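What you see is the complex with one protein chain gone and the rest in place.
Here is subunit A:
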Amino acid sequence: MQAPGSTLPSPDDRELVEGFARVVAVEPGRVWLEPEQTSSCGGCHSAGLCGVGSRNPKRLELRRFALGGDLGLQMGERVVVGIPETSLSRGALVAFGVPLVFLAAGGIAGQEFGRSDGLAFVGAVVGLAVGLLVSRVLASVMTARGQLTPRFLRRAYQPAQGASCSPDQG
């Protein structure tokens, strides 16, 4: 069992989703990392049009995260971080699934009791607001348990100076 908030890999984590990040700031007791531009999409010839292929520094800055503990990392260093696969799916369900369930329930209740589109709309909006609040509470519980915190796995492979290629190997 691991202490809540720990950023080290746990033996309980059967499968981790791994990603690359770069150290952008080092503070006493924690480091700030910026995830490398990755895309869930495989990419195509139109990648520049949908924004997947473009490197937006502001977007990456918003996704910066901190890792606690003395990890001995230097500025600019590339590391491999991971998060349990179950956390990702649970996070998606909490962030998107819970508000939608409340939205649908509120909308149906409004329609059934009021028999009008106006009340159904009000019910759906109220349901969405309640769902977002519930989602926020659940998300804070998951964060407090450290379920959504990426874990430091290892330093990423650094190509030798003057190497002709730099494979993205962990």
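Assume contacts are C-beta pairs under 8 Å (C-beta built on N, C-alpha and C of every residue); 3 or more make two chains touch, one makes a residue touch a chain; residues count from 1.
Here is the rule we go by: contacts and distances are computed from a predicted model.
Q: UniProt name of the unshown chain, from "Na+/H+ antiporter subunit B", "Ion-translocating oxidoreductase complex subunit A", "Coenzyme F420-reducing hydrogenase alpha subunit" or "PTS system IIC component (Gat family)"?
A: The record names the chain that does not appear here as "Ion-translocating oxidoreductase complex subunit A".
Q: Return the single residue from A:67, A:80, A:94 or A:153 that touches the missing chain.
A: Answer from the full complex: A:94 touches the omitted chain.
Q: Can you list where subunit A touches the absent chain?
A: Given the touch definition above, subunit A has residues 17, 35, 38-44, 49-52, 59, 62-63, 65, 83, 85, 87-89, 91-97, 99-100, 103-104, 107-108, 110-111, 117, 120-121, 124, 132, 135-136, 139-140, 142-143, 148-150 touching the missing chain.
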